[in-house]
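A protein chain is absent from this complex, but the other protein chains hold their places.
Note that the chains are named A, B and C in the order they appear, and that numbering of residues resets to 1 at the start of each chain.
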Amino acid sequence: MFQSGFICICGLPGIGSVGKVAADFLATSLQCSTIKPFFSPGFPPQVMVSEGLAKLMHGELMRPREREKLLILSGDAQPLDVLDMYSLAGEILQALKEQGVTDVITLAAYVGENTEKVLGATTDPNFAATLESCNISMLRSGAIGGLNGLLAGMAPRYGLRGVCLLATTSGSESVDLFAAINLLSAIDGLLSLDLDLSLLEPALEQQEEMEAEDNDMNYR
Amino acid sequence: MFQSGFICICGLPGIGSVGKVAADFLATSLQCSTIKPFFSPGFPPQVMVSEGLAKLMHGELMRPREREKLLILSGDAQPLDVLDMYSLAGEILQALKEQGVTDVITLAAYVGENTEKVLGATTDPNFAATLESCNISMLRSGAIGGLNGLLAGMAPRYGLRGVCLLATTSGSESVDLFAAINLLSAIDGLLSLDLDLSLLEPALEQQEEMEAEDNDMNYR
Amino acid sequence: MFQSGFICICGLPGIGSVGKVAADFLATSLQCSTIKPFFSPGFPPQVMVSEGLAKLMHGELMRPREREKLLILSGDAQPLDVLDMYSLAGEILQALKEQGVTDVITLAAYVGENTEKVLGATTDPNFAATLESCNISMLRSGAIGGLNGLLAGMAPRYGLRGVCLLATTSGSESVDLFAAINLLSAIDGLLSLDLDLSLLEPALEQQEEMEAEDNDMNYR
Partner (left out) sequence: MFQSGFICICGLPGIGSVGKVAADFLATSLQCSTIKPFFSPGFPPQVMVSEGLAKLMHGELMRPREREKLLILSGDAQPLDVLDMYSLAGEILQALKEQGVTDVITLAAYVGENTEKVLGATTDPNFAATLESCNISMLRSGAIGGLNGLLAGMAPRYGLRGVCLLATTSGSESVDLFAAINLLSAIDGLLSLDLDLSLLEPALEQQEEMEAEDNDMNYR
């Protein structure tokens, strides 16, 4: 479906961190290297320190080592301010356009009751049917907030097609690995990336244990 | 009164949604088509999804299919930030000026006790008497907030005349259809649009039922 | 003291409205006419309506009918946002510089215990002694907030001298006429304007009656 296109998959931090976890997994699995950092005066005004090394908060556009016509975008944070969200989204889309990208796929969370594990939405009226033929059910009604919404929604203003994949989540976990894996399965199906999702199993088991403990706590 | 003018009627979301409901009804009744979308970094940072189709929040300037020298402006939201309200209002007024518009009529709500169903205000000191001769009572004292106020108030800075029509409402309903109909009647009287307001009767009956239920709830 | 200078007296709304009341009284007494309006995207986004006439919130630079080398600045509001305060102050000071103004005197409130009715501060280290020789005591330590502070404090960046006169007030009244009159007396002494402050007596009596009623309320 996307064979002839040049895709950028974007996952910024959001509800359940589903998009960011999925994008970071893609970056590692596909052995990506950074081609462009993005800074924003809307990011929290702080540097992150790890082992004495201080880095300004930023987003990163990354390129896989072997796969062509694919980019991954992730980041430390979303801008705190609405104006900065719009302007960072515009800056990113401008850069994607210059790279030759044709389709922006953002990864986000859908909070609510739904039997579908992953739902889709697109800015291209003719493309919804194609996505449905690939087993992505369309979101009937709703709103997608933050950068993951804006990057898809603003894509047409830069001549790009916007697609948003939403993983159903309870919204109560700070990191929902199950939902992130559902997104990765959907992306794998759409783009044939041959991802080894079993690498996430140890982390999944850890999450299940933590949830079991959480439940146990409720009885005390 | 407006025979020789080129009018734009603006109804953005606000108290009781009266302006937006009225403008949307005009857009449907007059079979309008969009001639220009407006975006703002002050709109809530989200895309609206309907049947899988994702659209960025926006305002729309629309042209009726048959009626000349008339435009309708409506939108999904008002900017969240004061600065963005001023800058979107300026951008819209600049576009109206370029279209040849001479009079901007905004539709808004008046919350408070008043025997008049619709009140008026204008930026043109000589025009208040003309409006009163058309049975629009003038607002004696008050303030009109948000885009519906700014579009009228800033109009003279773009060489346009600003008029604001305010429908009296309680301010307690999220959608006050009665007030919207009062605005539409006033507009119909001023511009002879031959609107069929009976089309709103089913919605009105629904609202009356909901209000009855609401009242009932108070007794439990 | 100011004989050779070109003075602008500024009174924007603030604590006790002392600056604005004083500036508005000067504008009326000196039969001023507007020479330049100031708008700001930081003003509350609303139009003020009076007898059906809608006006956008604004500031006004005014010129007395007969007195030369004197301007009065007043306004409907202060910007809501700090950034807009700085940028409006800069825009006003630029306009004053272009008019030939040499000294900016702002009128503000001092909340706190002080035996002096009016206190002064200036950006010119050599000028404090001159003001003291005119019976204006200097503020020993404190901060002056908002436009009345910024217009004085930023004046040197535009080559102007900044002076701030502060009337002692309790800070508990929305309009403190007594404090405004103290400012007017001080200004009259400095600039020999021949003001007839008895014109404010009816309003003062009204305020005293209201305060008496207020006090009475405390006993119930």
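Quick note on the criterion: a contact is a pair of C-beta atoms (placed from the backbone, for glycine too) under 8 Å apart; a residue touches a chain by one contact, two chains touch by 3 or more.
Fair warning: this is a prediction, and the values are worked out from it, not measured in the lab.
Engineer: What shown chains does the left-out chain touch?
Structural biologist: Taken over the complete structure, the missing chain's partners among displayed chains are A, C.
Engineer: Can you say which of A:60, A:84 or A:103 touches the chain missing from this structure?
Structural biologist: Checking each option in A:60, A:84 or A:103, the one touching the absent chain turns out to be A:84.
Engineer: Just one of C:19, C:41 or C:120 touches the chain that is missing; which is it?
Structural biologist: C:120
Engineer: Take the complete complex as the reference. Which residues in subunit A touch the chain that isn't displayed?
Structural biologist: Touching the chain left out of view, subunit A contributes residues 39, 41-42, 44-56, 80-81, 84.
Engineer: Mind listing the subunit C residues that contact the chain we can't see here?
Structural biologist: Given the touch definition above, subunit C has residues 82-83, 85-87, 120-123, 125, 128, 131-132, 138-147, 149-150, 152-154, 157, 162, 164 touching the missing chain.
The rule is short, and it goes like this: only the chains that are shown with their structure count from here on.
Engineer: Along the graph of touching chains, what's the shortest path length in steps from subunit A to subunit C?
Structural biologist: 2
Engineer: How would you label the subunit B and subunit C contact, same or different, if same means the shared numbers make up over half of all numbers there?
Structural biologist: Different, since most residue numbers here occur in only one copy.
Engineer: What's the rotation angle, in degrees and to the nearest 5, for a C-alpha fit of subunit A onto subunit B?
Structural biologist: Nearest-5 rotation angle for the superposition: 90 degrees.
Engineer: Counting in whole Å, what is the centre-to-centre distance of subunit A and subunit C, each centre being its mean C-alpha position?
Structural biologist: So the centroids are 54 Å from each other.
Engineer: What positions in subunit B touch 2 or more of the other chains?
Structural biologist: As it turns out, subunit B has no residue touching two or more other chains.
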